[in-house]
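Of the protein chains in this complex, all but one are displayed in their positions.
The first chain written gets the first letter, and so on, giving A, B and C; residue counts start at 1 in each chain.
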């Protein structure tokens, strides 16, 4: 395993860090988050301009054709600066599914628009009352020859409030779970109804209702019955990005807390003169760095399409949830009451971590998957 | 739930504490532990004299007819002073099984002798390569009309090295697990062979081989097929005693460690001036006291034969293992290298706790049982 | 045995009362609690109902308006109210100021303030913490300078819960800079409508306002509003802090949380389509927490035993605060693991008891994230978890 970055990758990392550090301050983030859209179009346009949205997309459709390492690097910086723009949803998941599954015509219709920042995508897969489940879905698609007719309700669709296109999973009627298929459906298609709302991480999602939505064969992403395969594959990139985001956030929390306890006085001494707090900080640092090691390994394995990539990604997710909780909870604890307010960024990392925990399977799910993948090896 | 002690119980507690404090020092304990028998006959005789061995046995067979509260009080003090004499094995388990299951003749043969300190008993139930299992056993008993013929090997029989009588579980051939039955078998019966050895907690056990051991119907304890019922019931007393022993031991460890860090100097300061060590001690104390609360509740419930006794005992065992590990491991950690030697008592508590962990089911077993008993309630 | 019957009967009497007086709207307000505070309007409505019944201050001596119940009856009352989802009453007046006035107040103060507090006419908030003085109360800076018959107060208090709803505030203020920091502090009662007071709401992490910052700009307060001696406020405050720590009953909270968790597990389906209550790993984690909650319950019973026997329960209170809060947080985490993505939607309006629109996702998931967030504060206020450990090490272990 090589965990060294290429020169190009280091440049990407540096430029992302520099841009976000200089131009993405917390107050503006909060303003964007509270706007009707939930993020800033202007920022999104700048991301596009810097090529970030094109990064992992295929070259033949306006992308740069980069892979896991670049996704990791960008997501980590976005995590560090609490970016609310839907890079994960639109580019990593949406772009990833379309790049891998869409017909050439569909890909050409959507992907260049994604790369240019003109199109928002959302995966509509989860349903109410169940989770950690990658594939069983109650939404149905009835094959009526020339087209399919979809019915169902999708729950907590991340970025669903602003999506121009939904990628919807549905079970072909009468064909069991093996026939779950993905469909790309424009948000303005007839029978598509969404109810948008904010989520606790300062973003927006929706409940999506499909009532007799009719789609042609060109809307199928990845062929019939390929949803599980496609979702499993794209979930690897998505989890890597989500974990990198948390790791970037943990690094920010470790730094902020370290600064805070070095300055803040209580009982006539700086907080850092209390050994218990110093050791807590040491443990926070250890959690961060251990998880970072696993992230580098998983990204490298995924970039090289190695056989153990899925196992490492599950390991990474399980570990990131544990570390993210420990670090974000203790960042609040060490800051005290002030971190329980909306005003400080500390608690917003905490909330973002909490929402990412169950994205594409939570810790328990990935501990189990890690075991299963192991017993195969 | 009443968790207050009666005057009589307080007196028993005080007298046990006083006797052991004054007469049971660690060096003598070590000498007894290293002797061929593994404990001191003299002590055992004194225990008998003070009535401890008669405490929970029925009055009609030379006992005092007391119950769970008294077992708890004695075991707690024995734990505190690291007593190696087999009170749990001979009195609580052996005596308990015979008192509940033996025919009048059998009870009269054995129980007065137990109360007087003349007879050692050992339960031979466990077998190699499996655990946490209360009932499935490979040892067989063939019913040959006037008598039964037993064959099998029993593993890690606590107090087996010195037992005069074994209570052996065996499956009546052809009758399935529901026919597992207990037999009282004298150690000198033909076909009984034992191989004694020390265990890490400074006691002695044995491997017991039964080769065509022939026993008459009077040897059956509790009737055919009653092993599960009897063991489950006596296991409640046994677990209570084992947990009380650990709790007594934890109290000793908390005190010893508290003293040690208050006196020992490192880097020019007492160890107790390090906040991390003070907090560790606070956590050790908390573990001890939380567990003690559960012990009092479980003992009280068991003494009153209340419906939730089994559930509370499982809760107690699961909690005691967790607390015992934390307290004994940290007692060593805070003492440093010196506690890794045979010379100090600290590590001997640690080893005793480790052996008791899996006695009558370990933590995982009892967490599961706790859940099952709950879902019934 | 007779006692048991008496308590059983008492419990039935409480239930009967709740059946008749705790309206569905009030129960809804209780169910929607995501912190120690319920919706203000509902809280005060329930306060007035209990006042009518004479049950608003069970912990007070009977001569001042208490119920005369013994410790067991009070526990039963508290438990039945919580489990029936009654909104919690505000503790600042009933639990903190009341007992303190009874102990340290003048006859005039008691006569004037206690009845208004019981009836709900006065709503009190607590002015202790200041920006820059978190756990370290003794370093507070808000000053009260004597000028004839009045004190003139300048400074600011923070983390003042429900100050936006209160008409009075009790404060610790600095009346002297001499001696140890603890020595120059006084305890004083202030009208919120006095000129020079400004209340700024603080938006919490959950997006709602429970706490405020209160500014004092030359606020004049009569000297008669001093409680206890001048410069002796620290003694009064310590009494209250201990009360804050020991007065809470964690068992009831934990039981309520446990009930929610069982419901959430039963209703949610996992990867194989079965209810999550059949999942051994989650079950084992829940059992572990549930056993710890039992240990807290029996420890609280031991403390009650010690209390009623007139013994000092020592640092068992610190221990229960420490374990009870950390355990509550562990329950919150398990809720997140159980509910998965359903915890994400932020529906602030649906958390208001008067909301009658649709909600997103299952009702049993509605409060989980806000509880996870708000409960982080439980190991910070009333003495942080670290301070509780310091107390145990010092007071119990003598380290």
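The working rule: contacts are C-beta pairs under 8 Å (C-beta built on N, C-alpha and C of every residue); 3 or more make two chains touch, one makes a residue touch a chain.
No experiment lies behind these values; they were computed from the predicted model shown.
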What are the shown chains that the left-out chain touches?
A, B, C
Which of these, A:297, A:310 or A:344, touches the one chain of the complex that we don't see?
A:297
Write the list of chain A residues that the hidden chain touches.
1, 3-4, 254, 258, 261-262, 272, 275, 278-279, 281-283, 285-286, 289-291, 293-294, 296-297, 312, 315, 318-319, 322, 364, 367-368, 370-371, 374
What is the set of chain B residues that contact the non-displayed chain in the whole complex?
126, 128-134, 136, 155-156, 195, 197-201, 205, 207, 265-268, 274, 276-277, 325, 329, 332-333, 336-343, 347-348, 350-351, 354-355, 357-359, 362-365, 367-368
Touching residues on chain C - with respect to the absent chain
279-281, 284
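The rule is short, and it goes like this: only the chains that are shown with their structure count from here on.
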Chain separated most widely from chain C, comparing mean CA positions:
B
Would you identify the chain whose C-alpha centroid lies closest to the centroid of all protein C-alpha atoms displayed?
C
The distance between the C-alpha centres of chain A and chain B, rounded to whole Å, is 53
Using mean CA coordinates as chain centres, what's the gap between chain B and chain C in Å?
44
Distance from chain C to chain A - Cα centre to Cα centre, in angstrom:
38
Interface hub residues of chain C, defined as touching at least two other chains
386, 389
Per-residue multi-chain contacts in chain A, two or more chains:
274, 276
